[in-house]
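Only one protein chain is missing from this complex, and each of the others stays in its spot.
Residue numbering begins at 1 within each chain, and the chains themselves are lettered A, B, C and D in the order written.
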Amino acid sequence: MSFTAPVLSYSLLSPMLILLGGALIGVLVEAFVSKALRPAVQLTLTLGTLLLAVMQLWRIRGQQSLTAAVGTIVFDGPAFLLQASILIIAIISVFLIADTEHFAALPAALPGSEEERQAVQSGNQITEVYPLTLFAVAGMVMFPVANDLITLFVALEMLSLPLYLMAGLSRRRRLASQEAALKYFLLGAFSSAFFLFGAAYLYGYSASITFAGIREAIVGGGGNDVLLLIGIAFLSIGLLFKVGAVPFHSWSPDVYQGAPTPVTAFMAAATKIAAFGAMLRIYYTVFANAQWSWTPVLSGIAIVTMLLGSLVAIAQRDVKRMLAYSSIAHAGFLLSGVIALNKAGLDATIFYLFAYGVATVGAFAVVTLVRDSAGEVTDLNRWKGLGKRSPFAATSFALFLLAFAGIPLTSGFIGKFSIFSAAYESGAKGVVIAGVLSSAIAAFFYIRVIVLMFFTDATEDGTSVEIPSILTQASVVIAAVVTVALGVYPAPLLDFITNLAIFIR
Amino acid sequence: MDASNYLYISALLFTIGAVGVVVRRNAIVVFMCIELMLNAANLSFVTFSRINGDLNGQIMAFFTMVVAACEVVVGLAIIVTIYRSRRSASVDDASLLKR
Amino acid sequence: MNTSQSLVYLIALPLAGAALLLLGGRRTDKWGHLLATALSASSFGVGLYQLSQMLGRSTEARPVSQKLFEWINVGTFNVDAGLLLDQLSICFVLLITGVGTLIHVYSISYMSHDHDRRRFFAFLNLFIAAMLLLVLGDSYLSLYVGWEGVGLASYLLIGFWNQKPAYATASKKAFVMNRVGDMGLSFAIMIAFATMGTVSFAGVAEQVENTSEAALTGMGIMLLIAAAGKSAQFPLQAWLGDAMAGPTPVSALIHAATMVTAGVYLITRSNFVFDAAPTAQLLVVIVGAITLMFGALIGTAKDDIKKALAASTMSQIGYMILAAGLGPVGYAFAIMHLLTHGFFKAGMFLGAGSVMHGMNDEVNMRKYGALRKFMPITFATFGLGYLAILGVPPFAGFYSKDMIIETAFNAGGVKGIILGSVTLLGAGITAFYMTRVMILTFTGTKRWDEDAHPHESPWLMWLPMAVLAIGSVTSGFLLSRGDALVNWLHPLFEHHEEHEHHLLEPIVVSGLALTMVAIGVAIAFVKYSRQEVANIAPENVSVFTKIARQDLMQDRFNEAVFMRPGQALTTTLGATDEAVIDGTVRGVGQLAMSSGSALRGLQNGFVRSYAALILVGAVALIAAIWVVVQ
Amino acid sequence: MKWLTLLMLLPLAGAAVIAVLPKGNEKAAKQSALVTTLVVMTATIAMAVGFQRDNVDLQFVEKYSWIPSFGINYALGVDAIALVLILMSTILAPVVVLAGWNEAHGGRWSVKTFYILILVLETMMIGVFAATDVFLFYVIFEAMLIPVYFLIGGYGSGERSAAAVKFLIYSLVGGLLMLASIIALYVMSGAQGGHTFDINKLSQLQMSSMTQNLLFLGFFIAFAIKAPVWPFHTWLPDAAQSATPGTSVLLLGVLDKVGTFGMIRYCLTLFPEASKTFTPVILILAVISIVYGAFLAISAKDIKRLIAYTSISHFGFITMGIFAMTSQGQSGAILYMFNHGFSTAALFLVAGWMISRRGSSTIADFGGLQRVAPVLAWTFFLAGLSSLALPGLSSFVSEFLVLVGTFTRYPVHAIIATFGIVLAALYILIPVQKALHGPTTPGNENLKDLNLREKLAIAPVIAIIVVLGFYPSPLLKVINPAATHVISQMGFTDPAPTNGGK
Partner (left out) sequence: MLQLALEVGQTAKPEAVMFWILGPLAVVASLAMLLVKKAVHSAILMAFVMVILAIFYIAQDAAFLGIVQIVVYTGAVMMLFLFILMLVGVDSSDSLTETIRGLRPIAITAAVGFGGLMVSLLGQATIGRSAVGLSGANAEGNVQGIAKLLFSTYVWPFEVVSALLITAALGAMVLAHHQRTTTRPTQRQLSIDRFRGDSLGTAAGLPGPGVYARHNAVDVPALLPDGTPAAASINASLEARGDMLDYKKFELSEINTKVEEEK
């Protein structure tokens, strides 16, 4: 029996290895570093790991068009862009996570118990969120570079499991938080089963588990289309679930609301990039030649997603839920970039993902600032008059909302324009029209929030804005600056994306 | 015998699992139904592996099992946590977050 | 054509006065009225100078023009700000500035107690300027500027005492009804431009022969509407009675002598259009005839001295319009009547003002009586005007009115007979109501209010009255001597070959007219001099009188046909805008909101429902595949 | 010299100066704003002097690559139409600042913020008319909603936030429709020789008539909402009622002009065929706007709403002139845009002073103002006369040109529209009578007359109204070549005199 040692191309794997290594060190820190030191050590470690990963990623950007780890990983331009986006967003998100005020002092303690009270008093912190975050980030950066179904599935679970856990760690409203974790977990596992079932049929269709093999089978066209169609359909369910497309969206409002806000921010921004990254790769390379089969369905889903997300968002009273529905609507917009299936669509989707991700983290960061004595205030009615009490928070939140609404001079507008024009170019006019229509609806509720903040007088209920740490403030500022910069002068980034974003098949 | 018969079994088990998720209230049973779905998918993998004469399907099934094991750990931890707070393992009781 | 650089001063002088007085504010209170009068007089002087120049030139060379600047110049639509002074406009210039100056003088005294006398004089100057622009403009568009300008001045002056709501309403009514007429003028200009490519008088005159009769008829009708609006002719006559709300000098100047005759000017000026559009011309005659009778009938029932005079004005302008509608033969007589009427009617209005001045601004003639002794000068000047309007020879009205009646009979056929009869009847009714005014005011018993102390007006007031009285006596004779005016205006009007077949000899017409006048006077004498006049208008009168008192239902008609439906429409549109248009928009918003709320119900909080939704989605996908595969 | 960029930067610089001023120093903020706007005005006039009026090409052209991957340029340039409107905007800006010296005080935020918003808005007003890249135009078109939104919602009165939202939603919906059309144009340009937003290149695109019609509608509805044309008008009365007078002047005087400007610059240029197809419908809408706006103005109880409704009527005239496709109509419409800016400004500013003195904007609350505050009253009256297009005042020239230009091609529309002038007399004279005439009603006895600052602010506006009424030809000479150019680009020539069919 012969066995040749596999060639892994470590340099291409290095960002992921760094992340995993950082996470493992984090676990060890949990075990060996004294409690008092842990928060600082973990934060430093996590940020260091992420920065290191970014630097390493930057160094290897030229080595694109390569596969690594015996073909299970592919590293090309889009891969670099998506991984970089995820890492940058992760860094901003970690700024928020660093404010441990959001996390339960002792998740094992019963909500409201004496034990919990003591844990809070003693200033206990669950620093485990840092390694969990790093694990999730590792899964996310692996998701869009996976080159076969096995790696894809492992990455999917890798990014999901830590998020399931982290969703349940909120300090306030713990029952709701745990419920969010349960829902996210059950539905996530449910959708994973669909994903897996689809993968099985794709394997059955093509006799191959690698993307290249499946693609060849589709191009060759020898196989049985029924198997292919079932495979595409079920695999898509798994992916659409992750991006929160209708009708696979129902987890996201509940989970966004229940999860600790930093986790929501991280999850909303980074997961979306990862999942759309994977979708782009799969639909643009693997399924590209079966376009006839999935574009109509995906268009329908995109239209329904945009409209439902926008419509239901109007009726929301909770800012986090509203942002969740807005993120559903944005999933619809992003899907139109997937449907476009052209170079412009790819560029636009990547740009949109980054711009939207940054704005999302910024928006949730502002949410973490608005508090009363019992923690965050997410009831929109209590956001009244925020503009007066905290021009900083209100103005930046308004900016992010305007970006979501796609108002010119914000990144959202450039994103929306580029993605719709790409979709239009590919002939998906219906999607574009629905997109425009739902943008109009969406504008309505974004503006409503701005009205609440700026034009409504505050009710005296103790809601105030605290800037708990320089890090949170920094994340808001960074997000705002990026949002404006990408709206005013997006050319460098767009050019950068255009030059890099070419899938190798 | 025709290997595709296994596919029918697999599809049926998957369906039953999916329905189980919808109709059962006990979180643990719901979770078991999901496991049933994963197992059904695995059966498909193994069957296709045989049809295709290719071991990759079995590898995938193997990975599924491992990943499912991790999922079980995390899932059961979450369920236990919820049970401890609510004294109930019914998924219907966890419906604070809505609308 | 000759050019003259001084035409602009005709307008510029009074305009400068208006601007100076309005912008100068209270600082000019002390001397503003003098300045305004002086400027008006100097404008008259310029007019006289122009006349003398004109007289010195040959007939063909008499018109002069002045191009001021390029005004509106777009594509083929080229209108310069240009002035034109010809034989027709010089008549008006002199009338306007002459009578205008007299009225300025009169007002110095009449308005001396008014807080806002300066403003009054500013408006008077503004009016003079606008009116001069109206008659001097060399195109319909320039005329239009003056046309609306006098409308504005009239509005300002009628509403001069606008702190009284009724007066403010009267001024608004006048402006709005004038605007209806103005709209006609707009249409006429548009038709001219669309069909002939020009809006200047010269251009249109040149193009008339190349233009279809239909277009010219349309334009003619529109001009007639414009004239009707400005000259208070049927059916746009209703504003004139209310316009008496203004100070009496205003009524004399604007609503008797000058502005209301602008319609006659317009029709005369557009003679080339009407000559080529017989239908329009016929309509002019009809409108003139109707208004003639209309005004006369109203005049018989009015107790307000100014309103009676206003009705008379309406009727007299009816004569002019009728004459203008009779074609080339009538234009000159229309203008002649216009000029004579300018004198005697202005004089009578000033007389009325003088009476009111002495009677604490009382206007109800039933509260006058026997004023002859107390106001001899007023009585004399008014009486001369009275004789003139009656058409008693040799007073001015005799010459002009007689000519019109004669020309009406000569129009030929049934038309001639009808028109002749109407004009004759009108003369009779005129005699009746003017005699009524004379009797009620100056003779009979005193029916004064207790605090009335009638007295003669100061010289500044009676002097203009006297001058105008002289005019009423002599102007007719002077203008008709040797057909002076007819010959003067002759080059402007295209005369067809004389084919005068006199239906009645001139002397017969005069006889008939005088007979009618005598009958009218007699009836009035019997009715008002032989029996006591109640100082409150009796209620037990015939239906006819009641209707006449209400201006022949003109206001009720306008109210029922235009105002009420208009108000209803306005209210409905307001409600519609709110309910339907805005409602639709709000409805769309509501729909989005409520569908959002409804869809929100999907999110019921149960994880099993969510799973079911995913499952349903999956089933839908498979079903789609199944359909595709089949 | 990069005139246009300079013009856009000047207000921004002013805004920056105000931003760094110490917090309490409101007077300095006001003065800085006034100085800035005056400087901009001067600069604009200086630029206008160098304009070659017989040259129909764009002038003062600037072009820099902005987003090369989409073919987007920062491209500026003005033709006569844009120049005139920029001139109008920059003249109005100091007037508004001076006239509304105290109007920022009732606001939700500081006086400083108010002037920063005004100056930012001024930059955008210049930019929106100067942009020659469709994308740049759209960006500014949408972005300028934001300062206006905050100006209405933050400094207005009454239901200000509702009105601001209504304004914003309407505009955004229109803007999004336009965005869809712009995307389609962009994509088509990509298919026909490379992505571009250059308006000249876009106007040469080949497209089916169906496509052209749809894209035209996208643009037109956006502009019709902005203008506003019936039935897209209901936001305007609310916005005008709630906004401060100064904001209303900028809103009705300048922002709404973007709508009619856009119709000329974009609808006609980009979609000549579709413009012809839709002309009958648009003309009907325009005529309805004229009459409908007038009727609503007659029934209006609130003075600001009244002015808003009169504007709807006036925008009907402008729209009608644009689509009449005659040189008179086109020139008239462009001149109308300019004139309407000033006549509305006069009305709004004076109405604003009346309201701020009386503390009410209901017409019925006034009465006999002419006795109490004659200068105020007469200024209002004059502004009203300008609004009803009295000959001798500027609006007359433009209104008459529009009517005459329309009549030569569409006599019926012109005739119905002409009825608007009677209605105009009513809607101006009714409030004049109620507010200025009659006895002085209780509550109005002590109203103060205009002070020096207010007189200084209104004087140039009145002067422009009067001077341009008698002597519009300098402006017309600038406008005419551009208007004729637009018409000839569309393949139209003025109808020759018909001689009535003879």
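Side notes on the structure shown:
We adopt the following convention: contacts are C-beta pairs under 8 Å (C-beta built on N, C-alpha and C of every residue); 3 or more make two chains touch, one makes a residue touch a chain.
The structure displayed is predicted, hence computed values, not measured ones.
In the full complex, the chain left out of view touches A, B, C. For the chain missing from the display, the contacting residue among A:T44, A:Q118 or A:T459 is A:Q118, taking the whole complex into account. The hidden chain makes contact, of the residues A:A53, A:L165 or A:L202, with A:L165. Checked against the full complex, the one of C:L68, C:L282, C:A370 or C:I622 touching the unshown chain is C:I622.
Residues 1-9, 11-20, 22-26, 28-29, 31-33, 35-36, 39, 42-43, 46-47, 49-56, 58-59, 61-63, 65-74, 76-81, 83, 89-90, 92 are the ones on chain B that touch the missing chain. Mapped onto chain C, contacts with the missing chain fall at residues 604, 606, 608-609, 612, 615-616, 618-619, 622-623, 625-626, 629.
Within the entire complex, the positions of chain A that touch the omitted partner chain are 1, 3-6, 8, 13, 20, 23-24, 27, 30, 68-73, 105-109, 115, 118-119, 121-122, 124, 126, 128, 131-132, 135, 138, 142, 150-151, 154-155, 157-158, 161-162, 164-165, 168-169, 204, 222-224, 226-227, 230.
Just so we're on the same page, only the chains that are shown with their structure count from here on.
Taking the mean of all protein C-alpha atoms as the reference point, the chain centroid lying nearest to it belongs to D. A straight line joining the Cα centres of chain B and chain C is 96 Å long.
Chain A and chain B, compared by their mean Cα positions, are separated by 25 Å. Multi-chain contact residues of chain A (touching two or more other chains) are listed as 182-183, 186, 190, 194, 253-254, 444. For chain B, the set of residues touching two or more other chains reads 18, 21, 30, 91, 94-99. This structure has the following touching chain pairs: A-B, A-C, A-D, B-C, C-D. Across the interface of their complex, chain B is touched by residues 107-108, 110-111, 149-150, 153-154, 157, 161, 164-165, 168, 174-176, 178-183, 185-186, 189-190, 192-194, 196-197, 199-201, 203-204, 207-209, 253-254, 257-258, 321 of chain A. Chain C makes touch with chain D in their complex at residues 22, 69-77, 81, 141, 144-145, 147-149, 152, 155, 159, 162-165, 168-169, 172, 175-176, 179-180, 182-183, 186-187, 189-191, 193-198, 207, 210-216, 218, 569-571, 573-574, 577, 581-582, 585, 589.
Put simply, chain A touches chain D in their complex at residues 347, 387-388, 402, 405, 407-409, 413-414, 416-418, 420-421, 424-425, 432-433, 436-437, 439-440, 443-444, 447-448, 451, 454-456, 489-491, 494-495, 498.
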